[in-house]
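Before we start, here is the structure in question, set down as structure tokens.
Note that this is a trimmed complex: some chains were dropped, and none of the rest were shifted.
Lettered A, B and C in written order, each chain numbered from 1.
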Amino acid sequence: MARSGAFWQRLHRWASPPGFYRLSGRWVPWLAAASLALLALGLVWGLLYAPPDARQGNSYRIIYLHVPASFLALAGYYVMAVAGAIHLIWRVKLADMLMSAAAPLGAALTFLALFSGSLWGKPTWGTYWVWDARITSMLVLLFLYLGVMALRQAYASRETAGRACAVLALVGTVNIPIIYKSVDWWYSLHQPATIRLTAAPSMHPDMFKPLLVMIVAFYLFYAWVLILNTRAEILSRERRAAWVRELAEEDVT
Amino acid sequence: MPGPGAGFAALLRRDLLLAWRRRGEVANPLIFFAMITALIPLAVGPEPSLLARLAPGMVWIMALLGTLLAADTLFREDFLDGALEFLVLSPQPLWLLVLARVVAHWLVTGVPITLLSPLLAALLALPGSGLPALVAGLGLGTLAFSLLGAVGGALTVALGGGNVLRPLLVLPLYVPVLIFGTAAVARAAAGGESAGALALLGAITALALLVSPFAAAAALRVGIDG
Amino acid sequence: MSPAAPLLEFQNLCFERNDLPLFEGIAGGVREGDILQISGANGAGKTTLLRVLTTALSPAAGSLCWRGRPLPRARTRYLTELAFLGHAPGLKLGLSPRENLRWLGGLFPQRHGAAETALAVLGLADWADAPCAQLSAGMLRRAALARLLLSGAALWILDEPLAAIDRDGVALVEQLFRAHLDSGGAIIFSSHQQLALPGVKYLELAA
């Protein structure tokens, strides 16, 4: 009982904006260093040393951006929705700040996945855009992100905006698997003569290893930027609080 | 105190009465829906084979747009004239009252569109074998549209206009309904089996029925403050 | 539910807008037969406070008790015994007063079959079946007040009930208030006018 009490106390301190701000301040340099190093490693490995593809030549190398970005675009939505749920149920302000930091980041990654994919489409399919199942569902995901961002921006009161966005994100969560499934189903139903996204057979290990590095690097990068965004959000919302003023004075002196 | 059924019935009655008083405005989208469908052959050419292929998708898109744009007023008016405050402060469960609003909306927009659809589909040369799937699918699908639209309407109720924000929130949620709905008609029209798609559509509608009233009620409690 | 407990009691209420408190440390309450007037300048927060008291808005801090029970939990019970009237009358303009009372009767506990008399008491006998869009400002307000007569609520919370009401109407409202208080009810209301009622308590909000 006493131990769990201590645990809750610690969690509470942690989930308070100043507590999180101090704690995360210690992680930021490590995360930055690790993600930048892995990004550099993966990019150099993937772009310079991995062998060219037998059919696609060098254009396939865009995969090193495209695939990690696609992974995180989806994972990012769940980060956002879980934060929203925590805010809605337990009224943890920090969760709301995390959520508002996660939305633009996820939207940017989704856009990167779409953009890199359509750049890739030109050499492989001969067109920037086809109505493929996965592409369509990615587009829908982008709209879900944009909806959350637009809703937050539309409310004058932060308090209200946060809870409204949480409701929307949660409804979206229920729907994402359904949307993905249905779009896949739609695709297999119509069976157009276009190329399948998963046409590439299992990859050569020399191509795959740098991809793995890039994926890990993107996860770390995501965590880093998310924390930076959240810290900025904390400062802007708590700018009137005493601890932020003290912090600013420390910085000045 | 009146039972929960009383609140549901009272609100449903009220909304149908109001719709009846304003039947011109209610009929507006419906007449449109019919006129535009009649114009489609002008836009894409009169070949029956082409029209028949397009028919399921076109009718569904029209139904979607019709319900979507009408959903704007789902909670907005109640908000402006203060009636929404009564709904939120009623001892009745708010989700049930939301459901009454949604059912009224569906009866006024979705059901007429559904009933009208065989005529429109016939104009677009859809083979008769597709009609049952079209009607059944639209009946379920427009209910799902109204349910999901209510969540968007509740989230934007205090925001003024909301005309453009709300569709942005809601349209992504409409995707599965649209896919299964059109698939059912297309298959049935091609002489195939549509029961699977309709069953999935029914499952989605059932899920929306389970989730939306609660989500919309939560959104209303939040959104009432502006 | 001890008989000694006040009907509504609130302590240390604080409401924030964008992290700035609009009011803080507000306390008070009403017992059976009590009438409490919230006063204060325009923008002082009367409407906001009344909405907090109805639970439409949640306070940033502080507690509310209904008949001795803390409020977020006793909410349904509280709402069955509460009648609220805000700035906007909440009537549908396309429906008649009678039709409006009818749908409200489905949402809130209401005595049966009394709509006729309630409207007559408020001077709307001839207008019971005209669409509310055709009523004058004061008549619309009267129609909204008719609901109070129908409800068996113990507590009335009213935001500027006298707005747009003529002088005879004010006297009528005073009479209705007195009857409600005499029958063991309580009233919390805001107004810029003074009522000719004995024993009104005040809660002054500073701007």
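Operating definition for what follows: a residue touches a chain if its C-beta (ideal position, glycine included) is under 8 Å from a C-beta of that chain, and two chains touch if they have at least 3 such contacts.
Owing to the predicted nature of the structure, the values given are computational and were not obtained by experimental measurement.
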item: Per-label copy numbers for the whole complex, where each distinct chain appears once; value: A x1, B x2, C x2
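Just so it is clear, only the chains that are shown with their structure count from here on.
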item: Centroid-based (C-alpha) most distant chain relative to subunit B; value: C
item: Rounded Å distance between subunit A and subunit C, as computed from the means of their C-alpha atoms; value: 48
item: Averaged-CA centre spacing for the pair subunit C and subunit B, given as whole angstrom; value: 36
item: Between subunit B and subunit A, distance of the C-alpha-averaged centres to the nearest whole Å; value: 33
item: Interface hub residues of subunit A, defined as touching at least two other chains; value: 157
item: Of all residues in subunit B, the ones touching two or more other chains; value: 225
item: List of subunit A residues in touch with subunit C within their complex; value: 157-159, 237, 240
item: Parts of subunit C lying in touch with subunit B, wherever the complex brings them together; value: 54-57, 76-77, 79-80, 82, 84, 86-95, 99, 102-110, 131
item: Complex contact set, residues of subunit B against subunit C; value: 1-2, 6-11, 13-14, 17-18, 21-22, 80-83, 85-92, 97, 224-225
